[in-house]
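All protein chains but one are shown in place.
Now for chain A:
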């Protein structure tokens, strides 16, 4: 017993030493921040986007939405127990997918547009084919021991999930089995984002940390701290070298992968509401952040200033998304509406 205790003490000391080493290494490269680098960039000015469509159809809180890769179809999930696929150009509903469990928290479109996935308090990720005559359940991915908070397809044969059980998981849709389980967070995983090359992904969790993972090896490569409460949302910056997070601590942050640390925080004394969702415009210059204060605030990602607001929802904005063609931004809310702005 004494030998083991001695070994534990040595290892714990090594942990402390490594943590100090990491902090020192980060400090050593911290020779400036985004605001100083952005000094010479022209201001964006006031960003005034107009409401173009209000999509009405859900009967309860909307929890999640995801654009199709065609930038035209979009899927939304509501705790009224339905997924709705919309044609955002006409505002028409294309498909309604009834859910076995109404407690949905996340929805995703496969890049092919053929499959959709959803899940929530049922702890499962259900994958359906929406191109069939009527939506057909293909797989029920059942292994998480906590709620499904986020899901993203890599292709029609692989999907990544994040769960309240603190793990993320890569599944094989052909077998319905888990391929890799990503463990390292010590709090519920709330959100994930896939890198463009699909070799890595980032996750945000209730332990206030964001982590970068190697998708194929299953290892956590980097851990990013700074937030002081749950991270609810995470998105990659379009060049793939940075990502933006949104948190219950009422701030958003941009972290750079290569300098292994936070480069700017988006926060304002007058904003005392948690951030539920984040998305970026195609150049990465604008950050659209959905808040509990019923608004989606727009930030200049380089200068860290609030440059606009999308107001119109009557309840918390729970999800936001910019389509691949960058032509607009969609906000979804607990008020049961989705709104399209540009």
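Throughout what follows, a contact is a pair of C-beta atoms (placed from the backbone, for glycine too) under 8 Å apart; a residue touches a chain by one contact, two chains touch by 3 or more; residues count from 1.
Definition applied: contacts and distances are computed from a predicted model.
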| item | value |
| --- | --- |
| Per UniProt record, name of the chain withheld from view ["Myotubularin-related protein 9", "Regulator of G protein signaling 9b", "Proteasome subunit alpha type" or "Guanine nucleotide-binding protein subunit gamma"] | "Guanine nucleotide-binding protein subunit gamma" |
| Listed residues A:64, A:88, A:106 or A:149, member touching the removed chain | A:88 |
| Sole contact to the chain not displayed, among A:7, A:142 or A:314 | A:7 |
| Listed residues A:169, A:286 or A:317, member touching the removed chain | A:286 |
| Touching residues (missing chain, whole complex) on chain A | 1, 3-4, 7-8, 11-12, 14-15, 18-19, 21-22, 25-26, 28-34, 36-38, 41, 44, 47, 49, 52-53, 71-72, 88-89, 184, 219-223, 237-239, 241-242, 254, 256, 258-261, 263-264, 281-286, 301-302, 322, 325-329, 340, 342 |
